[in-house]
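Every protein chain of the complex appears in place save one, which is left out.
Going in written order, the chains are labelled A and B, and every chain counts its residues from 1.
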Amino acid sequence: MVEKSVAPALELRAIDKRFGTVHANRSLSFAVAPGSIHGLIGENGAGKSTLMNIVYGFHRADSGEIYVHGRRVDLGSPQDAIRAGIGMVHQHFMLVENFTVLENVVLGVEGGALLAGGLARARRELEKLACDYALAVPLDTVVSELPVGLQQRVEILKALYRGAQILILDEPTAVLTPQEADALFNMLRRLRDEGKSVILVTHKLREIMAITDRVTVMRQGVIVGEVVTATTSPRELAEKMVGRAVLLRVEKKLAQPGATLLAVRDLEVRDRLGVARVKGVSFDLRAGEIVGVAGVSGNGQSELLEALAGIRLPTRGSITLQHHDLVREHLGPRERRALGLAHVPEDRLRMGVVTNFSAEDNAILGYHDRAECTRGGWLDRAAIRKACEGKMAAHDVRPPLPSLRIAAFSGGNQQKLVLAREIDVDPRVLLVGQPTRGVDIGAIEFIHKKLVALRDAGKALLIVSVELDEILGLADRILVMNAGEIVGELLRADATEEKMGLLMAGVKSEGPA
Amino acid sequence: METYTLIVLTLAATIRVATPLLLAAIAGMFSERSGVVDLGLEGKMLGAAFAAAAVSAATGSAWAGLGAGIAAAVLLALLLAFATVSQRGNQVVAAMAINIMVAGLGPTLALAWFNLGGQTPQLDGPGQRFTSLVWPWASTAAEHPFPGLLYAQLLSGHNLIVYAAAALVPASAWVLFRTRFGLRLRAVGENPHAVDTAGISVTGLRYQAILISGVLCGVAGTYLSTAASAGFTRDMTAGKGYLALAALIFGKWKPYPTLFACLLFAFTDALASRLQGVALPLVGVIPVQAILALPYVLTVLLLAGFVGKATAPAAIGVPYAKEK
Partner (left out) sequence: MSASAKLPRWAERGLLPLINLAAALILSGVVVKILGESPWAALKLLVSGALGTQEGIGYTLYYATNFIFTGLGVAVAYHAGLFNIGCEGQAYVGGLGSGLVALWLGDRAPLLVVLPVAIMAGAAFGAAWALIPAWLQARRGSHIVITTIMFNFIAASLMTYLLVNVLIKPGQQSPESREFGANAFLPAAHELFAKIGITFSPSPWNLAFAIALLAAALVWVLVWRTRWGYALRVAGQNQSAAVYAGISPSRIIIQAMLLSGALAGCLGLNELLGSQHRILIDFPSGAGFVGIAVALMGRNHPVGILVAAVLFGALAQGGSQLAFDLPKINRDMVVVIQGLVILFCGALENVFRTPLAKLWPGRLARSPQPSGGMPVPR
């Protein structure tokens, strides 16, 4: 490359960081050239976020050195990082919801003890930035009223306003449609052409391939490879990330769908503010098939799933299971479980487990009043422990200790236990939200195989996932949601990423669906 | 005319009762806007009341008392900040602990130092109390019911702390909405993560806010023992700290509405003492206790959303930790 003689925009040398006994970063070194887009890719828990938090001054490295444009810097706080010209766009936006865009941008760089002058100056400068980078945002709107894409733009503006020369983006596309992501990428390219450096932290191989110049791969706290993007392939990157050859497809036979087990008609769900999140959705779920619900996060999939599980009350429509209209009869999660509807929730730590409880107490969540766990009104402790041991053995949950707090298990083992709990009761219909979120590769394969096995055993499965690849790998039939509606239904054989991307962006499919 | 005089006198009493409430409520506003629940107003005020009375009694200077009151409240505030911000302890528990501790400590120290059964000596020497300032021509004006009496009773005739408290409202509104500190303070109570990533110390901001709260509570407590009364007595705050918190909630964490709430609550108090045993047309005698309970009932109704809606700062009560 041409930058041989120029100092790297950012260089890390032998960065090391431990949290207690966890060695999150082991002697990491890499450099980012000025005017380039550098990808940082790795599995969940590989240490990417820790590393970036060190670069942003959020954590202090135990040892190692950081150079910015050839100058050694000491990044003890975000303030130091900002001063060194480093900006960061976090995955969860760091915005004050009830502040205006302008107030958010100036927070921390107000330019004086009084606000008025700084706000006026910021307004002028932001208008200029908006012109230069096509980053227009209404400055006086309260942030909570902006759509997610614009909120992200505010975050980028914040960094640029602080004079960032190095911009770190952590999983920036998680909340965007493919089209919005494209717009973001164009913007990043423009920044690169202006001479700024961009670090893109992601687990999506597609994005790495599409936009980065170089890519660094991390695994278990170490850098396992750094390559020029143009010379690599997704398969090579995936294998580096995981450390072994990766099964790229879930192996399964053609589905043999049977009778309809769950019928949803014209379902409407509104949130607490009365905004319709699911708008008149209808579909059938049949025995022996996996139906995947695809869509960008926040398009009504979560609300649909929760309405089916009985956690949210629909405002209209019907859900029929076992000749019961679950909506009209006001059947809650407990009654639905009794009818054979099981549910692995999307957000395991928020809903699927009680982190302070032992594994065995978590293994009866939702089933604590069943005969297996109780004698009269009493909990049958011995039976509960025995049942948990059984589940742990059958699903390879490690360590197999029922009395251990669930928080001490890895994400994959937690998820296996939740799955075990939900399928142990032999349900007819299984709803699964984000089956493998925050789960390591080994457990992913295990969980995917289990789900396919359940299908082959004649269960009806509905899987909601924001991971396109997971949907394509598992589903026999795919429903694509956008803005609360099912905008397309595809058989797996007809589904391509391009088609789904368009549907997810809200471009309705033509012809018979 | 009798009724008119009565009303004016009741309003004047309202101002006097409202002063410590207002000081404490604004104190709470700074702390709560930064995301720290301020149940400790009661204890900080009580501690200040004791320290102010004790030092004023010992030195003969109300101003020295004020200094001691502020120092005491600030010390308690520092303890609170250490427990809740540095140690990330439970904010409610820490505040309750301080309230209880101070409730015991005041009388204990008073007994040991003054040997008067848990009180401080009566402050009757010159300069030991903050006395009322009579404005020019007030006594002459008082002879003319309108507007003279209003001038004499409502504008004139209060001590310095009352006027300071009145000035505090616009001042705190200005700080909160027009300054860098105010912006950061509001931000840290809503989303401390945003503040931290913007390179501002969450801990530093919260300490500042809690210390401001300490200073203002110090003034409020000093008022109680060296202006409103002449010395410290056991449990002399009598729930005023909690009432101030209620006023703050009632005022939706904003300076001017909080002022209004303080005046309203103080008015019910002033009214209660006027209406004691007085039979009103239609309703007869209203029990004093019913009027005294009114601020609490009103606050509960507000919290229940039956009269308006109070939205607390989003991050209130949650200790800040870097990792989510």
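We take it that a residue touches a chain if its C-beta (ideal position, glycine included) is under 8 Å from a C-beta of that chain, and two chains touch if they have at least 3 such contacts.
Everything numeric in this text was worked out from a predicted model, so none of it was measured.
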Selected residue (touches chain absent from view) among B:53, B:162, B:249 or B:266: B:249
Residue of A:168, A:205 or A:304 in touch with the missing chain, whole complex considered: A:205
Which residue of A:57, A:352 or A:427 touches the chain not shown here: A:352
Selected residue (touches chain absent from view) among A:379, A:401, A:425 or A:507: A:379
Contacting the left-out chain in the complete assembly, out of B:52, B:98 or B:161: B:98
Subunit B residues that touch the omitted chain in the full complex: 37, 39, 79, 83-84, 87-94, 96-109, 111-112, 117-118, 234, 239, 242-243, 245-246, 249, 287, 289-290, 292-293, 296-297, 299-300, 303-305, 312, 321, 323-324
Where the missing chain touches subunit A, by residue: 19-22, 24, 41-50, 53, 91, 170-171, 174, 201-205, 221, 234-235, 238, 241-242, 246-248, 309-311, 332-335, 337, 343, 345, 347, 350-357, 361, 364-366, 368-369, 373-374, 377-379, 381, 410-411, 436-441, 444, 466-467, 469-470, 472-473
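In this section, only the chains that are shown with their structure count from here on.
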Subunit A and subunit B, separation of their C-alpha mean positions in angstrom: 47
Contacting residues of subunit B [partner subunit A, same complex]: 178-184, 186-187, 190-191, 193-201, 314, 322, 324
Contact footprint of subunit B on subunit A as seen in their complex: 56-59, 77-82, 88, 90, 92, 94-99, 103-104, 106-110, 112-116, 118, 158
